[in-house]
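Missing here: one protein chain of the complex. Every other protein chain is in place.
Just so it is clear, A, B, C, D and E label the chains in written order, and each chain counts residues from 1 on its own.
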Amino acid sequence: MEKLLRVIFFSLLPATALAGETKGLNTGDTAWMLAATAMVMLMTPAGLALFYGGMSRSKNILNTIGMSFLAYCLASVVWVLWGYTLSFGHDVGEVIGGLEKLFLKGITPETLSGTIPELLFVAFQGTFAAIAVAIASGSVIERLKFSTWLIFVVLWITFVYAPVAHWVWGGGFLAHDGALDFAGGTVVHINSGIAGLVMAILLGKRRHYGKKAFFPSSVVLTVLGAALLWFGWFGFNGGSALSANGSAATAFLITNVAASVAAISWMATEWMFLKKPTLLGAASGAVSGLVAITPAAGYVNVLGAFLIGLVAGVLGWFGVFVLKKKLGYDDSLDAFGVHGLNGIWGAIATGIFAVKSVGGTPGVLEGNLPLLWVQTKAVLITVVFSAVMSGVVYGIASLLTGGARVPEDVEIEGLDSAVHGERGFNL
Amino acid sequence: MEKLLRVIFFSLLPATALAGETKGLNTGDTAWMLAATAMVMLMTPAGLALFYGGMSRSKNILNTIGMSFLAYCLASVVWVLWGYTLSFGHDVGEVIGGLEKLFLKGITPETLSGTIPELLFVAFQGTFAAIAVAIASGSVIERLKFSTWLIFVVLWITFVYAPVAHWVWGGGFLAHDGALDFAGGTVVHINSGIAGLVMAILLGKRRHYGKKAFFPSSVVLTVLGAALLWFGWFGFNGGSALSANGSAATAFLITNVAASVAAISWMATEWMFLKKPTLLGAASGAVSGLVAITPAAGYVNVLGAFLIGLVAGVLGWFGVFVLKKKLGYDDSLDAFGVHGLNGIWGAIATGIFAVKSVGGTPGVLEGNLPLLWVQTKAVLITVVFSAVMSGVVYGIASLLTGGARVPEDVEIEGLDSAVHGERGFNL
Amino acid sequence: MEKLLRVIFFSLLPATALAGETKGLNTGDTAWMLAATAMVMLMTPAGLALFYGGMSRSKNILNTIGMSFLAYCLASVVWVLWGYTLSFGHDVGEVIGGLEKLFLKGITPETLSGTIPELLFVAFQGTFAAIAVAIASGSVIERLKFSTWLIFVVLWITFVYAPVAHWVWGGGFLAHDGALDFAGGTVVHINSGIAGLVMAILLGKRRHYGKKAFFPSSVVLTVLGAALLWFGWFGFNGGSALSANGSAATAFLITNVAASVAAISWMATEWMFLKKPTLLGAASGAVSGLVAITPAAGYVNVLGAFLIGLVAGVLGWFGVFVLKKKLGYDDSLDAFGVHGLNGIWGAIATGIFAVKSVGGTPGVLEGNLPLLWVQTKAVLITVVFSAVMSGVVYGIASLLTGGARVPEDVEIEGLDSAVHGERGFNL
Amino acid sequence: MKKVEAIIKPFKLDEVKEALSEAGITGMTISEVKGFGRQKGHTELYRGAEYVVDFIPKIKVEVVVPDSLVEKAIETIMESARTGKIGDGKIFVSPVEEAVRIRTGERGEGAL
Amino acid sequence: MKKVEAIIKPFKLDEVKEALSEAGITGMTISEVKGFGRQKGHTELYRGAEYVVDFIPKIKVEVVVPDSLVEKAIETIMESARTGKIGDGKIFVSPVEEAVRIRTGERGEGAL
Partner (left out) sequence: MKKVEAIIKPFKLDEVKEALSEAGITGMTISEVKGFGRQKGHTELYRGAEYVVDFIPKIKVEVVVPDSLVEKAIETIMESARTGKIGDGKIFVSPVEEAVRIRTGERGEGAL
């Protein structure tokens, strides 16, 4: 009786106070995670698809959207087949998950993961894998073969995403190191940003890149996509608390602040240097802020979020307008410039701005200097692993499809009509 | 005291374990159902409106969107006036609900339905009625009079939707038969698909149908619509658990798997037969999978979902590319080909793949052969009833508006400008 | 022990029964408020941005969208810096909040506000401030300087929105008066509608206004925007219960009814007087209904919602098609005609139709005549305060940017290309 | 050679194209134009204001033909584009001095 | 008959149309074109790269008029389309040998 009461009592307290406590299903936590998972889902086939599609030329808008849409579909399937167990199966040597949950074997509607059904946890995590790989597509649009892309998606989730997810969240070595990554800055954004960069370099530039104007088919759709991404990101970061509690609330608010500040700081930078504040800049800035705050969302306070966002907007702008030009690769929609760079900045910044009273771990500013090294190490390992493995996986996909690049006449005609036999608009 | 404790205790357990138990409001369940209802709402005036609008010719895009938008508005009103009580009022002869809740009489904010406020249950169910009728519009766009449509909506909810909803969910005879329909495969999708088919046949083909190319105004909007439908469908299927529990989680995950697989299988079929994988195909495939999994969402496991989705994509493609051509009707946006066929497939498949450990009822593969007959009977009854009654109701609407079809010059000019005095885009 | 049990017990009851009770975090309430906040967020950079953007001419669509998008970003930042404490800090003379929560000082993830984390309450309220100011932009699009707008946003939130929010919700004098405003009819809609009107008058008409046709760039996007607004409004009104309870459910259902009826009544009015039922009308009608029901959402029953919506659609139409023409100002997208007028109607109607058994306060129809005066007073005070202060704040913003109006050649060229160097579409 | 230029109603395009093909004229160039003439545009209502849309969407068909085919082209277009209602459009004939096929460099009537 | 073809700035269209109507020229056909000339296009920035957009949106107005009205048409257009700034556009006059009204079959100046 006593024990029963204790269980009841605790299950009504803020969940943060209960970490590690065994307990039953909490309908409030489950309700939030159901909504959050739906919100994260929307990010890929709608948010990212429009964000990217709007930036591609109108003759390639459907192909660009299709890369996100199909990435979502394939990732969802791979995830329940073997991705989940590779990431969250029992730990094998701190490197990868075991295979006991292949095809979700043994998980019933009653199985719990913390206070929510494990099947919901599976779904939630699956949406992360999907958006990670979809982000990378931004680097290679308008010239990658559709078939190469589909194969790349399957391989990348399996050999690149699943291991890194295991290291950070599945009980792997980065988790044991104490690396902080609240909602996937390393796993999702650095990982995909690097994958994009590697592919962009291997694949080469688009015809006439840098010589002719490549006008975005629709900045309106890009802004709408950014808004949907932002909406979904509340599920992404807020849901990473896995509970409807103070930590989720913090992550929510802080995410909003960082995105807002970064949108403003990107636009302000543009305004200063180029005299025109663009909507494309505001949208890209918001996404930059969202990326940078992702690893930090449960660990920093409003002030930290403000500074992280401020830098993120400027850094994203720098990545796109300065770095890319200088280094000369064609990271078409800046998966690296926006996601890669800001993922790195976010991971480091988490080490700097973490606040003990928020997430339990103090950061550099509170005297915990070693955390900076832990974070940096996690970044470096992810960068190196992702670069090498993404390259390998890309090479295999390229081989299997007789080269990764569409023929020149397809590139000129546009992939929508040549590959899909469709046009984005017939107005 | 003991009893009180038991109530408290149970209300913290997975709700599935508690079916039939009297209990108070559960904030977690209520939270989920609030979110789910909003998600389902979005499906009609945004998701379906864009999915259909993007497939219509640009001169008819607003009229097509308007059919969904106004269907939602009218259905919402009819629902609170008399639709709800006809469906969920006290059972009258297992055929229809009584009239005691006309205009929601007697339902206060405190009235509960299970663990959630009854008013919320009313709202949730109302969104189902709305999307059901809106789906049927896909068969008759670009030529049906707007006034005929508005009258049809009111009549159809009253005389076709409400009875079927009562049979399955309101305590009617199909429920007593043990027919399984988790989230409305029969009530919503078969019902509306058949209604669409009947109308398409009665109304006749569009001018130049099959001779001239009718290009979709925007596949981009169609894909966005499909993504929004998918998002909303988590509320549709997950919400049909009426609780934030393991059943909702199962429905959520399984819905996602079926949609993903079906998008892939439709696209793959196209790729094989027609050499072009289209985005329109991927979007239609996703919707096919979502339709097919609807009745099964709480009863099958991941393997079942996989197979249901696999077939759904191919079946949808077959309905649209083979069957329609063969039979020669102009089911313009394939309400029947996609919703009708897959609704039927889903109902049968639920009987085949149901798993006792998931939803409490074993299916054919677990030895429960009779279930197949129960499911088939439910399908047949719905098909016949819907076909006859939709025809009657359409006839009345047609009579009241002096014929259901717009004059030929309106059809040529386009309904947007001729009927609404507007254009979809002035870019 | 006894007390403990009582707490547990009550926290499982409908929250309405518990007003004022001290209690811990409720995960169900928190889950709903997380979802609701995300939904309200979506209203500004997506819903309103498209609703307004679609109505602007295509050469100004990005600028129009940018006004909403940046308003959201700036408001979010101002809110956590000083807006929240001005609205919800400790009461200073019933007029304004104190400064003790500047930069959210002292609020940790554990701090509660009722049964939810205070940080979540901060986020929720911030989205209200953002949409309020964004609504006002509808009156001044296509000619206001972007820089003037950005400064106006910051000042208006600080000096106009924060005080009024404090009066009604932060313990100010209107709350003490007993004025009913469930979700912000006065604070958000009257306030912003009046601000828009004042700016429209001060700024003057657009070139060729009333002489040349200003065609909406895309009614399709406007309808999509309206649907997203509607979706978000469930969070707006339903979330204003601050709990997942019967009050939230009532607000949800009633919001849906009013919006539906108003969409129908606007369209019907048009159909009668102008022979064309437009989609722009249906979308505007839905928004009119949503505005009008906002203050009433937790206080009236379905019948009340029906009547409020019925009038709202006609009133909005009247404001846009009759009043505006007569008075001759260029309230470009009718922030006043739709939000201002219907905000006023909603506030009055709340006084008329309030039902004791729903929200605890009887209205005029239940014999509580004085409520009408309380409501009217709240309206009048808000109108006068908002008119004067919005004018002052606009004047300052205008001064700081060397005039509020763009040069004539920018207006002719279009603000997208002249100010932002972008185009909305390159199809 | 002459250029025969016809301004027609958009929904007549397919008929005109087919008629011309049957008449042996297999090359043509079309563009979307707007016309102003006897046929009056419609009225559009937008947010309470009423506007007359003067310009009516038309299709311009251009065919360059040898002198011998001019009359045939005119008649073919007339027959296939006519509805008998105001706004059916016009045909204008003007001289063309030279034609070149870019691909081969052929000149004159052979280039058509 | 002559075809008078004017390339003008888009926002001048309404003035030109009204001026022509007043001058008794009630039929015309317009189309959206892009021009390249002395007037330089603007620079667009997109994702860090700068591009000059050479082609500037213009409207082409075509009126076919009897010889007697050519000068009047030219003057009317010149007056109503001029802003005095570079890029105001050009007027070209070319011969038209025949005009046909599709609806009635009328030919020559009567068809205009």
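Things to note:
Note that in this section a residue touches a chain if its C-beta (ideal position, glycine included) is under 8 Å from a C-beta of that chain, and two chains touch if they have at least 3 such contacts.
Owing to the predicted nature of the structure, the values given are computational and were not obtained by experimental measurement.
Taking the complete complex into account, the chain left out of view touches A, B, D, E. Touching the chain that is not shown, out of B:W32, B:F121, B:F146 or B:F214: B:F214 (per the contact rule at the top).
Checked against the full complex, the candidates B:H90, B:H176 or B:K325 give a single residue touching the omitted chain, namely B:K325.
Contact with the omitted chain, checked across E:I8, E:V64 or E:L112, is made by E:I8. Residue B:L280 is the one among B:I96, B:L203, B:M267 or B:L280 that touches the chain missing from this view. For chain A, the residues touching the absent chain in the complete assembly are 212, 412, 417, 421-422.
Residues of chain D in contact with the chain left out of this view: 3, 17, 26-31, 64, 94-103, 105, 111-112.
Along chain E, the points of touch with the absent chain fall at residues 2, 6-8, 31-38, 54-55, 58, 60, 74, 77-78, 81-95.
We adopt the following convention: only the chains that are shown with their structure count from here on.
Mean C-alpha position of chain A lies 32 Å from that of chain B. The geometric centre of chain A is 53 Å away from that of chain D, both derived from CA atoms. In chain D, the residues that reach two or more other chains under the touch definition are 44-45. For chain C, residues touching at least two other chains, in rising order: 8, 26-29, 31-32, 35, 212, 215-216, 244, 276, 278, 280, 421-422, 424-425, 427.
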